[in-house]
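One protein chain is absent from this view; the other protein chains keep their places.
And then chain A:
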Amino acid sequence: MSMEATELQDLSDDADYAASQQQGSASMMRSDSGKRSLQSEHEDAVLIYLKDNVAIHPTQFASERISGRLKLTKQDSVLFLSWIPYKGQTSNAKLSEKDRSLYTITAVPFTEVRSIRRHTPALGWQYVIVVLSSGLAFPPLYFYNGGVREFLAMVKQHVFLARSSEDQNVFIVNDFQSPLQRTLSSLELPSSLPVASGQSVYPLDGGSSSENQRRTSSDVGNRVSSVSQSGFRKQKSHDPTRDLSIHLLEKFSLVTKFARDTTTQLFSENNGFGSIDKRWNNQPVHSYPEKLSNIAEEKHHEIRHSYSENDLLKDDEISYIDVPADPLEFDKLSLMWGKPRQPPMGHKERRNDISPSIKCRISTEYFTALLDSEGRVVESKALRERVFYGGIEHQLRREVWPFLLGYYAYDSTYAEREYLRSVKRMEYATLKQQWQSISPEQAKRFTKYRERKGLIDKDVVRTDRAFEYYEGDDNLHVNSMRDILLTYSFYNFDLGYCQGMSDYLSPILFVMEDESESFWCFVALMERLGPNFNRDQNGMHTQLFALSKLVELLDSPLHNYFKENDCLNYFFCFRWILIQFKREFEYEKTMQLWEVMWTHYLSEHFHLYVCVAVLKRCRSKIMGEQMDFDTLLKFINELSGHIDLDSTVRDAEALCIEAGENGAASIPPGTPPSLPLDDGTLYPQEDDVL
């Protein structure tokens, strides 16, 4: 099916396309088509719907929105959805072709679509979210000229579309109640679909990456669409996978050179990482095992050398290769760069012969040294770097967390923070008063409040009760937790309360020890992570999607394994991401990990690299034991309490550096914990939010 390949050419020389850019044409619906390019070359693919000026909003910046064309086509009685961004439409240089192709949806068959959610707000643009049966969701598609209703009507003419009984804005595709019908419908599926679910956005060719490698050597410079014997679409001009392979070849020549020259100074600039970053953006592929292992050896020595120079650490303190030996682990060398952790910030300054209160003061003094005379953090990057590489002594967390969370501005003075605290204390009291003043008579008529309160009451006594700070009946800290959550559910009534929030609040309250301060730190955290708790789970889906892209980039064998075993929805990482590993580590370790992640030092999405690091470590077990989805889910669940934090963070750091810009480009803008896209409403939800 070279239909997609044709589509690309279609875009560049299509007169309609040019016209539509000028005038933002209305939708065209055709039951048949005189569409030249499709019809002439593919008698069996019929264009049945076309809508221009359908856009995605990767970031909150209007300049970075990507407009494109949404199409429905039908081939062999299967309906396909595609969305192709316009070329060269924006002047914004930041939006590379790679960004565009990241979002391109190339002919997803409706047999792989589970549901379509429509959003038709009274103000603002209408959009739809398409969810695949794998559980992945595409970013919202905004209909600048309206027409969501017509779009759904057109879909409905061609596939079975049922409105969800739970949510009238969700339309379930191919949702046959009768098992017989379901069987019949599955029989109608074509034997090979052009793209696997979840793959469409970031097109992969049919072959493995090693195959890709080999082919690339002859394909370089010959960037034309081609169709392979199997009929699968192979390359197209902006296929990022292909770009990666070309990069890889370039990398290999660099690597060889790199290994020959002893270039210690490469490591010394920018902690040694910036330069590696440029040369080692990509994953070595397993078609070059011997060569790589040699390189690995040489690199290994160099790194040891540079560490001993730069970090003044004894050789034997550093464990370079933490992963178990495995024939598949040719990418071991990628896991060697995670810098050893330092003692927590504030730790070095401690002496053992002084009392705890003095220790605390000295920790604080260490932090104070990073501030100017009026209390501004002189160099926020230095602070974040220090925390990233070693965490914070517990006594000092109370000072530093509000900065990391964004409650305090780094350039605020002591006086300004003092003022902020007092203002915020009053504001908190006012917010709290909102629900505290609800009389029993009013509560009777306020179901949503009663339900939320009931849920929060139930959940706070089920949060970290084994932890001393929260144990026992009538625990005051548990009461504070309840008050904060209930107040938050009024402060952010649209989002409300969702399970998992108490897991975030618990350590914050434990650290801050003050209700108002904890509340505002929690608010700051939810500014970024609130989407995790959105009712449509969009924030979670976006992160799981980004994770799948990162694994694809950083561990293609594992990615291929997940793909073959129908595990690409990454639901087995759900808990990791929802509450940022809170249930996977003991309490103190969780706080360490959080403060490292909250620095956003290497990436806002460091937590996703942590996911990749853990998965990578377990890869040989997962693949060796041929785990299916159920087994994998259970296995991942049972890793809880058995993950070594330090080495995992180091691996994650190494992976993050290794992925470099390609990693960042794999994560759609706006993916939590990036600040949410600004579309007017922070939590657009329609109804029935508890």
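Points worth noting:
By definition in this document, a contact is a pair of C-beta atoms (placed from the backbone, for glycine too) under 8 Å apart; a residue touches a chain by one contact, two chains touch by 3 or more; residues count from 1.
The rule we apply is simple: contacts and distances are computed from a predicted model.
In the listed set "ER membrane protein complex subunit 2", "4'-phosphopantetheine phosphatase", "Ras-related protein RABB1c" or "Exoribonuclease phosphorolytic domain-containing protein", the entry agreeing with the UniProt name of the missing subunit chain is "Ras-related protein RABB1c".
Which of A:Y428, A:F533 or A:W598 touches the hidden chain is settled by the complete complex: it is A:F533.
Looking at A:H119, A:R575 or A:R650, the residue that reaches the missing chain in the full complex is A:R575. Annotation: of A:D464, A:D483, A:E517 or A:E604, A:D464 touches the absent chain (contact as defined above).
The chain not shown here is touched by just one of A:K87, A:R163 or A:R583, and that residue is A:R583. Of the candidate positions A:I116, A:C498, A:L554 or A:I667, contact with the hidden chain is made by A:C498.
Residues of chain A that touch the chain left out of view are 135, 165-166, 175, 177, 179, 451, 455, 458-459, 461-466, 498-500, 502-503, 533-537, 540, 569, 571, 574-575, 578-579, 583, 629-630, 633-634, 637-638, 688, 690.
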